[in-house]
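A protein chain is absent from this complex, but the other protein chains hold their places.
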Amino acid sequence: MWVVYTLNGLYFAALLFLTSLGLNIILGVMGILNLAHGSLYAIGAFMAAWTIISLGMKVPTFLLFVSLLSGFILAGIVGFFMEKSLIRAMYKRTLEYQLLLTFGALLLLEDAIKMVWGGQAYYASAPFDLLGKVEIFGNVYPIYFLFVMAVTFFAGLFIWFFMGRTKLGIMLKAISLDREMATGLGLDIGRLSTFAFVLGSGLAGLAGALVVPTTPALLGIGMEPLILAFIVVVVGGLGSLKGALVGALLVGFTRSFGIAILPEIELPLLFLIAGIILVVKPEGLFGR
Amino acid sequence: MVKNPRWVAYGLIFIFLLFIPRLLSIHNLMLFEYGLTFAIVGLGFNLLLGYTGLLSFGHGAYFAVGAYTVGMVAKYLPEAYSLEILVPAALFFSLIIALIFGFLCVRHTKIFFSILALSLSMLIFALLFKLYHITGGSDGLRVPLPTMFGISFKGMRRPLFLSGTYYYFLLMIFAISCVVMRGIVSSPFGKALQAIRDNEVRAELIGIRVRRYRLYAFIISGMFVGLGGALWSFVNGHVTADLSHWVFSGEIVYMTLLGGFGIFEGPIVGAIIFTYLKLYAMGNTQYWMFVIGATLIVLVLLLPNGVAGAFASLFAKMGRKKSV
Partner (left out) sequence: MLIVKNLTKHFGGFNAVDDVNLEIKEGEIISIIGTNGAGKTTLVNMISGYLKPDKGTILFFDKDITHASPYIRIKLGIGRSFQLIQLFENSTALDNVRTALFSKYGMIRRGLMPADRYTSVTEEAVKILKNFNMLDKKDLTPKALSEGDMKILDVAIAFALKSKLLLLDEPTSGVATQDKFKVMDSIVSAIRKEGISTLIIEHDMDIVLGYSDRVVVMHEGKVMAEGKPAEIMENREVKATLFGIVG
């Protein structure tokens, strides 16, 4: 059974990592905490669910990727418009206004989702069923969960490579480390910020898209991932990609083992661990 | 104090408010009472935001603590279910929780502070939700009519209770809250908080222990919010876990901004307006969150100083001065 718990921990961590990564990229490059990040997750989920259902329930594997891509892209597009309209207005303002604007965006987007997709639940379990199960160390385990971990692994690898090796990625990193210096170096902060926001939003959408074959797309589906992403960021440290990874693993495993042992203690246990980490290291594990 | 025109205005408004029960229908009176409880919440919240410069998206936690103090006493200690015990109890428990959470939060600034405050309130939410044997879970707890100084209201219907004795009790607490908060913000302590808000480095340099005073502000604001929550629970008759949800906390922030966090009276104005705004939106469309969200965005972009702030600027422009 421990094998299953461990694998579940990795699965939760994977989804959480994608979401937190998106949050952290935006936070690091733009210094903005997007309270509507969970809504972008939800948009990805609904889009993917709708795609899967529309394409018919007998979904060949490649169409699975289409649904994931659709979630990623739509979330990215919404993020784009959000950045252009709201976030631009926020640059000159203080933190309070930034949080309030993203809060307003959250309220708006949650109802926008309701307007577009209605209030019902979208069940899109076809990919999950189709991929079937596999035997690992005597336990039967759904392949879909392994698929999610694989997608996240490659996504994480891609981002790591992107941030570290490509010109664009290094520019983003430069801005997150020292914004003023970056301006001095002639980087187009505006364009790069938009890109960061779109990327971060897309990642949230991707995470949402990945989850729908296992959970129906419902109104408010983005709320819990948002809170957990916050905890990951707090524990892992603001703006740190390594922190997002470690934090996600920590939260994922706490979740998995917590639920297995005693469902009620899962969240308080999480907070207890987070609290201890914060008392010892107030900036988070890898924070600045 | 008597010479100050501001207090004359307050006095007149207070006298006017004494007659409200005669002017409004019971339904509207209840709405107004919701507004008054949120006004107390807003005053407390703004001590932290407007005067100390800290934005918490987690103050719903203290509202819930106050409200659930009432609910829990009703369920488990009915002998103690009287206002003179409930109000101090709500203040006490809000103090304790604000002390613990505040201690954790004030070690950080800006974004980290906001995230942490938010997360802690969700912890309370999760506890209230999951421990349903104790807290009623998603159903919440009932809030029957309390006794007041020995007088029982058993058998009376809530609207009647609310339009009679309770209104005056609430109004009195509201007035006291205003006076106390006014005293706090204009005192040396209040000035120290404002110094922290304006320039924490300099504040530390003139000898103010910034962390400690932020904690004091946090605790006091938590107590006011908890008081508001307790008083609100009697109007609502029912308390649920989502009072501690961060979206509800967001509404508290919203109404403070709506009124204007740069002015003392701002949160009061904002609370009253928001109560009606939300109700109006909910009554007219199923997409009320969209309306509220859009209004918030427009508000932040066009009226960053809030409604009261905009009026104040207007007055200032017209020559008459209104100082904080």
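Order of writing sets the chain letters: A and B. Residues in each chain are counted from 1.
Here is the rule we use: contacts are C-beta pairs under 8 Å (C-beta built on N, C-alpha and C of every residue); 3 or more make two chains touch, one makes a residue touch a chain.
Remember, predicted model here, so these are calculated numbers, not experimental data.
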Chains still shown that are in contact with the chain withheld from the display: B
Listed residues B:10, B:132, B:153 or B:189, member touching the removed chain: B:189
On chain B, residues whose C-beta touches the chain left out of the figure: 180, 183-184, 186-192, 194-195, 197-199, 201-208, 213
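FYI, only the chains that are shown with their structure count from here on.
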Contacting residues of chain A [partner chain B, same complex]: 27, 31, 33, 35, 86, 89, 93, 95-97, 99-101, 103-112, 114-115, 227, 230-231, 233-234, 238, 263-264, 267-268, 271, 274-275, 278-279, 282-283
Of all residues in chain B, those that touch chain A in their complex: 49, 55, 57, 104, 107-108, 110-112, 114-116, 118-120, 122-123, 126-127, 130-131, 246-247, 250, 253-254, 257, 261, 286-290, 292-297, 300-301, 304
